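Here is the structure we will look at.
What you see is the complex with one protein chain gone and the rest in place.
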Amino acid sequence: MTENIQGAHQNIYKPAIMKIVDRHDEAPGVRTLKLEFQNPADHEHFKQTFRTGMFGLYGVYGEGESTFCVASPETRKDYIECTFRQSGRVTSALASADIGDLVTYRGPYGNRFPIENFYGKNLIFVSGGIALPPTRSVIWSCLDQREKFGKITIVYGARTVADLVYKHELEEWEKRDDVDLVLTVDPGGESPDWKHRIGFVPTVLELAAPSPDNCIAVICGPPIMIKFTLISLKKLGFEEANVYTTLENRMKCGVGKCGRCNVGSIYVCKEGPVFTAAEVSRMPAADL
Amino acid sequence: MTIQEQYKTRVRELLSSGTVKMVIGYKAGTTADRRRPLFIRTPEEADQLLLDSACIANLSGYLIAEGLLSDEKRVGIFLKPDGIRTINILAAEAQLNIEQIIVLGFDITGQEVTALQGETAGDFSALIESIKEGAPEALKNPLIDQLEQLNPKERFAYWQAEFSRCIKCYACRQACPMCYCRRCIVDCNQPQWVNTSSHTLGNFEWNIVRAFHLSGRCVGCGNCDRACPVNIPLRLINARMAQEVLGSFDHLAGMSDTQEPVLASFKKDDSETFIL
Partner (left out) sequence: MTRILLSDKLDNCVARWRKAGLTVIGPVKKETFSSYAVVEKAAEFDLGLVLPDRSIKGLFFPQTEPMLEYTIKKQAIDTKDFAPPSDKRIIFGARPCDASGLAIDDPLFGWDYKDEYWFQRRNETVIVSIACTRADDFCMCTSLKLAPDSTKGSDVLLRPLQNNKGWLVQELTDRGREAFSQIADLLQEGSEPAAPTVVVAEKFNLDACVAWLQNPANFDSSFWKEISMRCIGCASCTFLCPTCHCFDFQDEGDTYSGIRRKNWDSCSFALFTMHTSGHNPRATQSARWRQRIMHKFNYFPGKFSVNSCSGCGRCSRQCPVDMGITETLQAISTLKP
């Protein structure tokens, strides 16, 4: 129930109320929540506006709001999934919320992956650790309309086997014959029964050697992984304009006012979080 | 030769002999009565040095900012007696190695600046002893006495009015050489100990918490008071706490680099039973 104390006005900072309908532990300290809108008007707004790549502010009253991507695809808008690592005040509160509890959501905000421009092209997704969720939103958005895309390759790595997120979906992708999945863990992170690659993501990507012809790369990961993956993609012959990534900066408002997500002249919340590598390379590196 | 010229020569010597990598002093500011902190790294830069009765800021906070001393090289710094006491506390609290600090001591009486003889903080111990002897008198302030005359309700109203102007810019904290915490308690949010909003409660919480953290540590340099953009008389609070600590524990902050922090030390034979 929401109401105005006085007069009719639009409070752009007021979140929607969401119910937790499911939750999973993905990896130590990493949890996924499945959320459903409580107010049909809020849900309708989401359905009208959400496209893959956009983000939201997830919150618990009394603790605050925290920014992360919408991890579910634009082809499934009955709910929102978000995946986060429990670390700060808000994520700790979200992590301790149970199924049936109410939390808040503000969004969707920002720009998106222009996946209609990817139609007919081969796609390679490169992702590391906790950064699979934004990639996963794009992956499912494409897999749900598989016929529109060419070859799909997913390269995903984490520090250890335990740190891989969405383990069930990794299994599912592995079984599909219309997806090439390359999994890797950092040296030393393997378990005795690990059957996949051992090595850092950029190295493994170079070994997989995807062809840059008619191919779009989507990369998400910690800054150090992004840095070396960009170098690897360049070696493989990818043009910067065909490489997409998302930036994660600290945000409070999500709507271009609070002033903290600037990277150079870019307001990540309004003009991002999705950028091509060409756009990122024009940003001042020291500010990233 | 004026004191300023003597010290310019001294600074040039310190730098050209390689004794120090930098000297922190003062130079002219935007207006005639303003002085700016100056970081002197070459003998030539010493030309800009200015030393007069307007050089009142306590510069010692720069010693512990952004890793200045982490290369273990020496740094020279212009300090008044309050500044010398400050680096004693910083050393006692393990924030700096006092061996790295070359003190260019001076004092101001009215319009007059005098040089203080000595090179390391320890050389000024006799001077600091004499400050302690005079402290009960020096800490007196007619405004504190006036506030003491008020009943608690009136005194509360006085501070409420003063704190109502606080905008939580934390200039007091940033200007204070004693506020060196990597993460200030107002920035700790699990749990959120202090309300960050600058409403009545948040402003009281902040200013009182800071006063307690400075009890037995504040040397009364006045940096916070001068930095406050809304002119809250912060010096009164700190001076009042200093009176209390002096009276109760015979403790004046910054006597030496081995002085125990008065509110952070514990003795088994403490007369107060509540501690155990």
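To keep things simple, chains are lettered A and B as they appear, and every chain counts its residues starting from 1.
Everything below uses one rule, namely that contacts are C-beta pairs under 8 Å (C-beta built on N, C-alpha and C of every residue); 3 or more make two chains touch, one makes a residue touch a chain.
Keep in mind that what you see is a predicted model, and the values were worked out from it rather than measured.
Although one chain is not drawn, the whole complex shows that of B:Ser60, B:Thr86, B:Gln100 or B:Asn223 it is B:Asn223 that touches it. Within the set B:Thr31, B:Gln117 or B:Thr273, the residue that contacts the chain not displayed is B:Thr31. Touch with the chain omitted from the figure is made, among B:Lys8, B:Arg173 or B:Arg235, by B:Arg173.
Seen across the whole complex, the unshown chain contacts chain A at 1-7, 9-15, 17, 61-66, 85, 87-88, 91, 102, 104, 222-223, 248-250, 252-253, 255-260, 262-265, 267, 270, 284, 286-288.
One chain is missing from the display, and on chain B it is touched by residues 29-31, 34-37, 39, 57, 61-62, 65-66, 165, 167-171, 173-175, 187, 192, 195-199, 202, 223, 226-227, 229-231.
FYI, only the chains that are shown with their structure count from here on.
The mean-CA centres of chain A and chain B are about 48 angstrom from one another, to the nearest whole unit.
Against chain B, the residues of chain A that register as touching in their complex are 88-89, 92. By the touch rule above, chain B contacts chain A in their complex via residues 189-190, 192.
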